[in-house]
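The complex is shown incomplete by one protein chain, all other protein chains being positioned as in the whole.
Chain naming follows the written order as A, B, C, D and E, and within any one chain the residues start at number 1.
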Amino acid sequence: MRILVVNPNSTRHMTDKIGAAARRVASPGTEILAVNPKEGPAAIEGYYDEAMCVPGLLEIISGTVDFDAVVIACFDDTGLDAARCLTDRPVIGIGEAAYHMASMLSNRFSVVTTLARSVPALEHNLTRYGLAARCARVRASDVPVLELERPGSDACGRISAEVGRAIAEDRAEAIVLGCAGMADFAASLSAEHGLPVIDGVVAAVALCEAMVRLNLQTSRRGGYAPPVAARDETRAAAT
Amino acid sequence: MRILVVNPNSTRHMTDKIGAAARRVASPGTEILAVNPKEGPAAIEGYYDEAMCVPGLLEIISGTVDFDAVVIACFDDTGLDAARCLTDRPVIGIGEAAYHMASMLSNRFSVVTTLARSVPALEHNLTRYGLAARCARVRASDVPVLELERPGSDACGRISAEVGRAIAEDRAEAIVLGCAGMADFAASLSAEHGLPVIDGVVAAVALCEAMVRLNLQTSRRGGYAPPVAARDETRAAAT
Amino acid sequence: MRILVVNPNSTRHMTDKIGAAARRVASPGTEILAVNPKEGPAAIEGYYDEAMCVPGLLEIISGTVDFDAVVIACFDDTGLDAARCLTDRPVIGIGEAAYHMASMLSNRFSVVTTLARSVPALEHNLTRYGLAARCARVRASDVPVLELERPGSDACGRISAEVGRAIAEDRAEAIVLGCAGMADFAASLSAEHGLPVIDGVVAAVALCEAMVRLNLQTSRRGGYAPPVAARDETRAAAT
Amino acid sequence: MRILVVNPNSTRHMTDKIGAAARRVASPGTEILAVNPKEGPAAIEGYYDEAMCVPGLLEIISGTVDFDAVVIACFDDTGLDAARCLTDRPVIGIGEAAYHMASMLSNRFSVVTTLARSVPALEHNLTRYGLAARCARVRASDVPVLELERPGSDACGRISAEVGRAIAEDRAEAIVLGCAGMADFAASLSAEHGLPVIDGVVAAVALCEAMVRLNLQTSRRGGYAPPVAARDETRAAAT
Amino acid sequence: MRILVVNPNSTRHMTDKIGAAARRVASPGTEILAVNPKEGPAAIEGYYDEAMCVPGLLEIISGTVDFDAVVIACFDDTGLDAARCLTDRPVIGIGEAAYHMASMLSNRFSVVTTLARSVPALEHNLTRYGLAARCARVRASDVPVLELERPGSDACGRISAEVGRAIAEDRAEAIVLGCAGMADFAASLSAEHGLPVIDGVVAAVALCEAMVRLNLQTSRRGGYAPPVAARDETRAAAT
Partner (left out) sequence: MRILVVNPNSTRHMTDKIGAAARRVASPGTEILAVNPKEGPAAIEGYYDEAMCVPGLLEIISGTVDFDAVVIACFDDTGLDAARCLTDRPVIGIGEAAYHMASMLSNRFSVVTTLARSVPALEHNLTRYGLAARCARVRASDVPVLELERPGSDACGRISAEVGRAIAEDRAEAIVLGCAGMADFAASLSAEHGLPVIDGVVAAVALCEAMVRLNLQTSRRGGYAPPVAARDETRAAAT
């Protein structure tokens, strides 16, 4: 089985870290192909970055010949719906993967993400997925995405403090880490705070494996129907 | 890895069929332990049957020494919350497993279940999980549970007709089969109607494997805290 | 008129207290039959206790020959749906009774219950009944159920403090007491805090009387249809 | 106990019919005082009629010296919030009374009302009460309010046909009659269709008796605080 | 174009202030006719005041010959539905106008209104309009309506402090001022706090102009159908 893991931002060493996390949980026989667009935002912090990285992301999916499932490795689930129109293979966003897993392990969870500007996009996703009622609160730790990559940063300590507040103030029974760059902190935070702490990257890889094994595919009916083929020709004539 | 698959009703050959379906999708190295209570309802059709099979179900979980995850193999997700209080291992209901999978493969899905009397319980589950907005409609096929087990029955044809109505009337992009006894029909219905048809038994097994591989556990904080230990002693004194 | 009041836990003196509260508000001519299962949990604190007491509860209802309505005297409304399948008489849970009454006396109410582990079950009930939007917050007082029964306990003081916080922080206009064991505190808390404080036991008794007087019955259509009669025979043949 | 039953429209014989229905279900010792404003709309069919009858309704409540509870006998629950500001006695609308009762007797109910123009107001009430999710559909029978009063009318037959459609198309397990003028049809429709058919007038009377017996009062905190007393003086100075 | 701006309370100098605010934003060629009922509440603070001013409001609309749109200049959107039954011209409440505008300028907004007693009515409106999910919180500043009119009052400072709390505690991205009497504070509060601060009076005037220019009218189908004409005659015969 071959899983295409797309980091939609253009920061290569973040892609490497995501790929390594994915390989650690992949089953024997699963190949992880971790890639990122050559151009585009270095990090995805808010709606603008999200929008700008989508064509690069879609190009990678269109241009990759052989894969059994796709992981979109940005917690905003950037371009998820558009990507599903391109393939009948499962396409899983790391945000949705983490939310669905958390919903089956707890009565309610909180999300700890990076910057306040990213909170509304995550709230909109939760509303759309139907899981807003399961999420007690989306919390910003005020740690920027690329700070997570900086050696010597106190990012983990600040995220841990926010996890503590989620438990005390939100009655959170589980925590979802709201950025692909936080994957390495999950195990230690879970041990420290004594509750499930869920990273979306590994959750999405495991869900892809599950779906491929079950031979489940993305629906081609309705909203995820393939894009209209004759489109570009039509446009050529029209302009 | 060892997954305890509990069929909460007492119909042995249904347990066997569920166990066989589970084994077909389990990874190499995963052992499936399929069991059912010795007593209790022969099928679960509505609230009363659901309630009556829960103590038997919980006794099986308490009395089983060694397992890594539990599947509750009744589409009503019977006793799911109570079971989670008994173990920190993942406990997955086949209903929720199918709903969550369907939510990642389609914009909206419909459920095709057995009798009209079971519909409200499924609707309540969907509301509680937060996924009611993702479900276009819960449909009764009017095929009783045990009819699914009868050789020569026209059950599959009647279910297929209901799937057709779900596509035409509900704009369903995927179908969830609303009974453990329908597991064998999923592949042929999917081929016939050209959209994902999801059986909860295999979905739950695959989700359990995913969670175990990720080392995710049921939260012990809040609603799934272990039952109060000193309880029985207290009662002994009080009565 | 004869109202069967079932305390689903097995603590006899709690049943006596509930019965006495019920009799104080019953109309002349209404007989209160307060009973509890001989076995099962001594108190209901969370999902596991809830599930374990349901068969005993249902057995009492099935085995009682003559009643006009049933009150389920546990604030979790334990086994309510299953009980409704057994009789066309009104069956009222003390939780739902209190929520519905509070909804007709205030714009929004808060619930003060016992332990944090019980909060999610109450929240799920509120969601399912549709009344979650009317409830500002479900609050845990951290007073265990059986502490309510202990002479000399400071339970009432701690509950009163929580009521104060509900008024200050939640803008609660009414309070619902979230445990059958708190029935005796309602009047004094109402006087102390100057707002309606609603106990579910008396609310449910009064609602039962109202429904019996109006000749209203539980619906037999759909989800509350009687359990399938031929079931046990079928099982006998199948195993 | 004395219950003030206000028919907010000015049709006297409708008031008489409502009063008679109320008296039939009232307990011995309960006095029913059925009144209507001298002026104002003859029937309440839509938002405009609703608004115009409120001052007359409020004047009756302010001007009545001695009552223990108030029933607002229009299915739109006309002026309910404003009336609650005038008294700490329970004030129950017949619409809400019927919705709450139906919610405790069935998984889902449908409403059968008079004209299509009244449907949005009822839907808004259901949304606000939180009970919209419990109601399958609000149906117009196209029978005008005053046609219900006309001897020889085929109103009951047309309403019965609409009840039949609610059962067949909405999976309704109970029916709420959406007009005070339909009170007399409830018993026969229930017998004919084999499910609970709930009239709001008697439901509200019984709920008032229940609340008075429990000594429950309308909250004076927040939204139902008494109107500001010094208001008129202020206005006199200001103009 | 002629816009009828009705202040439903009877405080003349408040009407004058509203009229002046409306004229400042009206396009050249738009005439503002600002009026108030001669009698009725001096301020609208809660449900009772709301109800009592509606007939005066409706009488003004019925009695005004020539207008292209109506603004209801009370933040409770008093009598909005009833007013729409009287005319096919656009009728806009200042509350809804501000909520809709805020929804197009921010991800979430908070409302700062006058007294706590008014909060539930605003929350009900938000729920009904569908915009409750867009509103973080409705906050009471504890400044009475008529205090806003008093020279030398510290009303603006208290409202500003509440705006500060909305930003800090609610993550509000915009503020809606919850009273027609606060119109003059919007610009300075916006400058002080650095986010959009929306007054409903000017929002409603601008929306009316937009709708008139587009030739959009209030629907006459369903809930806003004109009141039944033959009504009064019928009543005359019936009594």
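Keep in mind that, in the parts below, contacts are C-beta pairs under 8 Å (C-beta built on N, C-alpha and C of every residue); 3 or more make two chains touch, one makes a residue touch a chain.
Quantities reported herein were computed from a predicted structural model and do not represent experimental measurements.
Chemist: Looking beyond the chains shown, say which of D:Asn36, D:Thr78 or D:Thr127 touches the absent one.
Modeler: Considering the complete complex, D:Thr127 is the one touching the chain left out.
Chemist: In the complete assembly, which of A:Val35, A:Leu105 or A:Ala121 touches the absent chain?
Modeler: Candidates A:Val35, A:Leu105 or A:Ala121; residue touching the omitted chain: A:Ala121.
Chemist: Sort through A:Val65, A:Ala168 or A:Val228 and give me the one touching the missing partner chain.
Modeler: Answering carefully, the residue with contact to the hidden chain is A:Val228.
Chemist: Even though one chain is hidden, which residues of chain B still touch it in the full complex?
Modeler: 107-108, 133, 171
Chemist: Tell me which stretches of chain A touch the chain missing from the display.
Modeler: Given the touch definition above, chain A has residues 10-13, 41-43, 45-52, 54-55, 58, 79, 81-82, 84-86, 116-121, 124, 127-128, 144, 146, 149, 222-225, 227-228, 231-232, 234-235, 238-239 touching the missing chain.
Chemist: Considering the whole complex, not just the chains shown, which residues of chain D touch the missing one?
Modeler: 116, 119-120, 123, 127
We take it that only the chains that are shown with their structure count from here on.
Chemist: From the C-alpha centre of chain B to that of chain D, how far is it in Å?
Modeler: A distance of 43 Å separates the two centres.
Chemist: Suppose each chain is reduced to the average of its Cα coordinates; what separation in Å results between chain B and chain E?
Modeler: 51
Chemist: Check each residue of chain A and list the ones that touch at least two other chains.
Modeler: 107-108, 133, 171
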